[in-house]
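Read the structure below first, then the notes.
All protein chains but one are shown in place.
Chain nomenclature is as follows: A, B, C, D and E, assigned in order of appearance, with residue numbering initiated at 1 for each chain independently.
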Amino acid sequence: MAAKRSVIPFGPQHPVLPEPIHIDLVTEDEKVVEAIPSIGFVHRGLEQLVTKKDFGEMVYVAERICGICSFGHGYGYVKTIEHIMGIEPTDRARYIRTMLFELSRMHSHILWLGLMADAFGFESLFMETWKIREKILDMLEAATGGRVIFSIMRIGGLRKDVPDDVMKGFLPELDKVVEGIKACEAAFLSDPAVLGRLKGVGYISKEDAIALGCEGPFLRASGVEHDNRMRGYAAYGDMDFKIITSDEGDSYGRCYVRIHEIYESASIVRQCIEKMPQEGIYVPIKGFPNGEHMTVIEQPRGGACYYVHASGKKFIERMRVRTPTFANIPALAKTLQGCDVADVPILVVTIDPCISCTER
Amino acid sequence: MTFANFTKTELKNLFRKPATDKYPNGPASLKESTRGHVSNNMDACVLCSVCQMRCPTGAITVDRKAQTWTIRPFSCIQCRRCVDNCPKKSLSMQKEYTEPDQIKKEQVFDLSDRQKEVLAEQARQAAERAKAALEAGKKKSSE
Amino acid sequence: MTEYSMISVIIYLIFAPFIVSILSGVDRIVTARMQGRCGPRLLQPWFDLIKLFSKESTAVNGIQKILVMAHCFFAIFSGAIFFAGGDILLVLFALTMAEVFLILGAYSVNAAYSEIGAQRELLQMMAYEPMTLLTAAGFYLSAGSFRVTDIISGNVPLILKMPGFFIGFCFVLVVKLRKSPFDLATSHHANQEIIKGLTGDLSGPVYGFSLLAELYEEALMLGMAGLFFLTSDRMSIIAVFIAIAVIMFVMSLIDNIFPRVKWETLLKTEWIVTFFAGGGNLIILSLIRK
Amino acid sequence: MLDGLEIVELTGLLNNIKAVKTDGFSLMQICATKIDESYEILYTFGKGYDIRNLKTVVREGEHVPSITDMFEAAYLYENEIHDLFGIAVDGINHDYKGTLYRTAEETPFR
Amino acid sequence: MSVLSFLILFPFFIAFVLFFLKKDSLVRSFIVFIGAAGELSLSVYFAIDSYLYHDIEMGTFYLSETHDLDMLIAALELCLMLVVFFLAVKYKKYPVMILSALGTIPALYMDLTGKSTTMASHIKVDHLTVIMVLVVGVVGSLICMYAVGYIRDYHRHHKEFRDRSGYFLSLLFAFLGAMMGLISSDNLTWMFFFWEVTSVCSFLLIGYSRTPEAVHNSFRALWMNLLGGCAFMAAIIFCIYVMEITNISQLLVYASLPTVTVFPVAMLAFAALTKSAQMPFSGWLLGAMVAPTPSSALLHSATMVKAGVYLLLRLSPMMCGTYAGTMVAVIGGFTFFAASLLAITVSDGKKVLAYSTVSNLGLITAAAGCGMEEAVWAGIMLLIFHSVTKSMMFMSVGAYENSTGSRDVEDMHGMIVRYPRLAFIMTIGIFGMSVVPMGMCVAKWAALRAFIDSGSVYLTLFLCFGSASTIFYWIKWLGKIFSVSRGSERHKDNVPAVEWIAMYPLAILAMVLCLVYPLISALAVIPYIQNAFSGSVSRLVTAAFESGSAGGEGIIAAISTEDFIIMGVMLICICLLPVAMKMVNSVQERQVLSYMSGFNSGNDRSFYDSHGEEKDQWLSNWYMNGLFGEKRLLPFCLVLSSAFVISMMTVCAIGGLFI
Partner (left out) sequence: MRISKSPWLLHYDGSSCNGCDIEVLASTTPRFDVERFGIVNTGNPKHADIFLCTGGINSQNEDVVRQIYDQMPDPKVVLACGICACDGGIFKDCYNILGGTDTVIPVDVYVPGCAVRPEALIDGVIKALKILDEKAEKMKRGEYKSLTSAEYAEKLKGMKTASDKEKEDENA
């Protein structure tokens, strides 16, 4: 007896996410007892474009896997090819890449903060964060010419140099961003009403997080100290930063991790600009890639794997991207069990899902 | 932990000027480096079709017969690949974006008269060269 | 029904939507400013309403349409009783009735989000109704009558006698004006988990009717808030306007500094506030009367 | 050129993966590549910053055992392989039966 | 007088006849029909007769020669006891034997010694009696009629139970007779006898299907009611031996001396609480759900439980401000609130109705316990409306169950399309129970006013919170009826004509009653109150009461004429809705799908699920089990209320006996 179960179709069209995902929410009252995710609404099949576009052109495709972590995708693909071809980019290229990578991490995290605020119905917080984010987009645009799609990656380096004075101009802006985020942090991390919506919502233990293969802030919020930037690719080896973790394991922990990562990223950007080497940005390449390699880099949402299988032809054999959201979905389905319908947006947002990344 | 601690930010915002750009009543915020749309300096283009081959979306058509260079801005993803690869540096990336429209317009660039002459000249020369080569070949064979 | 009440009813019927639109237009601008944006035009809510009525009327089924219209009718009706100076309990009951029709309308489409909205709306009713009833009781105790005409004929503003009720009533207002921490059923501003909730399946004129009803309802709720300040003294009307302005501002602020709560929190908050603020004041009033 | 690459027979796959699991690795990804008429399936496992890759070759028509018993979250990858490559995976704990990607063209990578 | 005795005896006679008609036959149906129709017309006749030809204010009757009657009653009481003993032994539930004996033996003794009937009227007919006769006569008879059709279907669906429908119908009639007797007795011992008859009858009815659950529940009902009976007996003993009175009228004379009457009133009130299933005793009523629907309808709406509140309403002039009154008011208010919360958490239609009954009776109880004129007015009004509406609800749920095999609210989705006629009845019922301008709500309104006037903050709070949750469970039920999901094509309802005969008049009655509200009030309720409270002193006269009379609108000014007109307008508007629906629907417009996140599968009753398959959009209501669940709330409520009742009873007993 008692309450019977209803099934609520959550998505694909649903304003909580700018992107489509479908979840069957099996509910009792407002309690979700089961959640079955379904993806594929933005599946384009771009991995197969390798048969139609040569390995250089694929950079543009890779960048458009996702508009939020666009830079990382371009970077990941390029780095894999570079590895296969044995190319070592110049220092300046490495530093600019790192800087842009961190800027896009910041924009991604701030975007996420806004979506999170929106998910628990805090509209003005959403507006505030997105207002701050515009500053970063301005920086990115000044540096690359695009607000979200940068088109600056190239196998062997960068397609375009970023003038030093432009980069110097970033420093005061960064301070403003950090200051703005500090104000929002007060609302996210210490407002009791917000805490009520975050604390204990969507708890994942450390063991589960590892077993389910979670990635990125989601994993770090469960207390696992794992950040692929520590692998030292690009210029991360030269940077001084720490891995942010939290032992909460819930939505609050994830907020905490992401907010503090913004600060870390800001500091990395600063370091990059300060230490920026002064030489060329491009090493010419010769021939076609031959071999296979998998690169793991730390995207805003966590580790992303880029696998390329090439056999010395103009068209590579296979490109495969495993994005962090893909890895986080099983854990999402798990956390959704037992939450309230009102928590669903929070939980869905909490993994910072990027469906276009996931489905490619 | 303080209650409703976003109040301060909100009240501050209330008495500040809004952060809103005035667009469309003011200018759009375009940076120097902004990738807006591709434009072709038809004085320099030689209709070599490199851009057409390089364009990832096939937004460019080069018609040598009609001596036009056509771009479909509604297919162009502003990747700047064509610009980078143009051997004559005739292409450039402008910062203004393409205006929205009700139909997917094409933009046809006619070769400038000067360039037409240049091309015609080139073609003539090429033809001459070919002829010369041919003749030279003939001579050889006849020798 | 005296002439006086006749006039106020007519004013209510004709002007309430317009006045409330302007109020909520101001509210929207203030909200936008708090968020650092420019915000819409002042008359935006009014434009929205007019637009809806000029749209195509589509329907999921015929039942819903009529139920929503009934909702609108009874919402206006209850307001009319109020402004005619009628029995405040009857006003509340009629309002409940109006609400019931909207809820049934949402149920009738058999769509998940409408129905969640309907359930939540029911829950909201359950949460705030004790307080509204208690407020009526408070008026009765302090003014000796349930009739609005009698309530406003006192010499001192009733807020002095019933501050607890006023606090409680403000919590009801947050729900009724569909402001952020408590706008569970319609997700009025941002669209979160339930996509407009119980109005989710209304479109065009039918949605217009529900918005119209909302405007009338808001007028009624603000009128009720005004009761706390209105006395037989003509000048007290100024106090009422000031009070309403302050209330509206505080509502916008609250709207902007709180995340939306979950239903359990809503219910508990409302009931606890009702119990302590309303109940406490009730005890005091009863003691005074004895 | 892959880190810790190991090429295993399809028959020994499960045992090998079990060994990897007992070493404390967790699943990072599974992906397939079509090489001529057969498919390579690459299992990537990670532990801290260590990566281990297991590769197995599946011929057309062969079935692959699911590893969801050991790695719960593998179901998405396995469904993906099934939907895109048409490789049959047996015993997935959450089998979408070809509906994970409802593509216009069935098994486009086949 | 003769009409009255006929009213009492006639049902018993029909019951006797039916007892021997074991087989379902036309003759039996006919007899039931005659019996019900007869009883119905008799009660109406009685009412009209009392108004037109008798001065019903003076309607107490003293029977000079009652020895034979007493002997008969004694014999029957003995029979009842033996029946209880027999069944108790059969099902090994021995404790009830003690309770039964505790109640019956003193009664026997008093009957045999003739102590019980000395020198006072035995029968009393006043406005309240007439109201009750009408309620029991009309509603009860309609239920009996309904039962004919119902029990036939019931046995068609439940082949596992032995068909003892003759016995069942006969019990229903016996019940009617007992109720008639109970409401017209003035003599306490007689009343006690009928009281026990209802207890035993209900026990037998609940155990009808003889499943272990039914047996268990029936014994629970029995022991609770017998416990109440014992309290009743204690009150009688006190009255006869200490106060030397034998009937209620005499007891009421002592209204101004609360110290003297504290014990008997408390005891009687306790008995009434058990009968009306108030909080610690609510269990029996919920258990009674296992019985076939007509019996629940009868037990819950028109009879059994009404006996309790009837007694309380009678006693209410003696309760204002006394300990007994406080106990009754608090328990009533608490029950109203708690039961309405509990009603939210259950989905079995009959169980919702049961909780709602408990809850509404709580309100009546509270009104009676409050002991103010206005409150009593509200209480009587509630009683009338509740009987009509609730019996109708029961019948429609029963009819629905027989048509579809389920009585779960969750299975009633789309009823408006599937079974429009039944849905219509239910809608009227639910509206009647929950919103203004329908009866219940109006009475609640008066009650609220009375509670405020009486200055009891707790009652006001109980009422405010309780009515909020009441709305919740009714409207969500109603919503289910309106929610048209997959499979909601029109079905043929196999509801037999007799059932419609019972339901339609009640539906019409429910509507008409709203319109004639002022009339009932002026003709019956107010005279009764004036009479009942005339003996009492000025402590009952409150400010509101005065302002009411000053307003020139009779005794009760809670609801003014103007308000009645407004409500009338509302009612008419609601009635016009179906017409408007027809009109609006004739306008053609583009049909769109309902919103399901853009994933409907081509209609508005299903969508594509995560596996790409069509899935019905089927939605369940909220039950808030986490918050108010039966498991969580009920034990708590029971403990709390038991503690309260016990302590109050102790206070009353000590105070009444020793001070």
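To be clear about the criterion, a residue touches a chain if its C-beta (ideal position, glycine included) is under 8 Å from a C-beta of that chain, and two chains touch if they have at least 3 such contacts.
Remember, predicted model here, so these are calculated numbers, not experimental data.
K.L.:
Touching the absent chain in the whole complex: find that residue among E:Phe238, E:Phe336, E:Trp500 or E:Tyr595.
P.N.:
E:Tyr595
K.L.:
Just to verify: which one of A:Glu134, A:Asp208 or A:Asp238 makes contact with the chain not shown?
P.N.:
A:Glu134
K.L.:
So which bits of chain C touch the chain we can't see?
P.N.:
Chain C touches the chain not shown through residues 28, 32, 35-41, 44, 47-48, 50-51, 54-58, 191, 195-196, 199-204, 207.
K.L.:
For chain A, which positions touch the chain that isn't shown here?
P.N.:
Where chain A meets the chain not shown: residues 12-15, 18-20, 40-46, 48-49, 52-53, 60-61, 64-68, 70, 111, 114, 126-128, 130-131, 133-134, 137, 146-149, 354-357, 359.
K.L.:
When the complex is taken as a whole, what residues of chain E touch the one chain not shown?
P.N.:
So the residues of chain E touching the missing chain come out as 590, 592-593, 595, 598-600.
We adopt the following convention: only the chains that are shown with their structure count from here on.
K.L.:
Fewest touch steps from chain A to chain C?
P.N.:
Counted as steps through touching chains, the separation is 1.
K.L.:
Along the shortest chain of touching chains, how many steps lie between chain C and chain E?
P.N.:
Minimum number of steps from chain C to chain E: 1.
K.L.:
Tell me, please, which chain's centre (mean of its C-alpha atoms) is farthest from the centre of chain D?
P.N.:
E
K.L.:
Ranking chain pairs by contacts, what comes out on top?
P.N.:
C-E
K.L.:
Centroid of chain C to centroid of chain D, CA atoms only: how many Å?
P.N.:
Between these chains, centre-to-centre, one finds 58 Å.
K.L.:
When the C-alpha atoms of chain A and chain E are each averaged to a single point, how far apart are the two points in Å?
P.N.:
From the centre of chain A to the centre of chain E is 64 Å.
K.L.:
Please output the residue numbers of chain B that touch at least 2 other chains, ranges allowed.
P.N.:
Within chain B, residues 4, 6, 10, 13, 19 contact more than one other chain.
K.L.:
Any chance you could list the residues of chain A touching two or more other chains?
P.N.:
6-9, 14, 30, 36, 38, 122, 124-125, 128, 131, 191, 193 - these are the residues of chain A that touch more than one other chain.
K.L.:
Looking at the whole structure, which two-chain pairs count as touching?
P.N.:
A-B, A-C, A-D, A-E, B-C, C-E, D-E
K.L.:
For the complex, give me every residue of chain A touching chain D.
P.N.:
Those in contact with chain D are residues 36, 38-40, 43, 45, 48, 83-84, 210-213, 226, 228, 230-231, 291-294, 296, 303, 305, 307, 309, 317-318, 320, 322, 326-327, 329-331, 359.
K.L.:
Show which residues of chain C lie in contact with chain E when the two form their complex.
P.N.:
Touching chain E: residues 1, 56-63, 65-67, 69-70, 73-74, 77, 81, 86-87, 89-90, 93-94, 96-97, 100, 103-104, 106-115, 118-119, 122-123, 125-131, 133-134, 137, 140-141, 144-146, 195, 200-201, 203, 264, 267, 271, 274-275, 279, 282-283, 286, 289-290 of chain C.
K.L.:
Which of the residues in chain E end up touching chain D in this complex?
P.N.:
Contact set of chain E toward chain D: 610-612.
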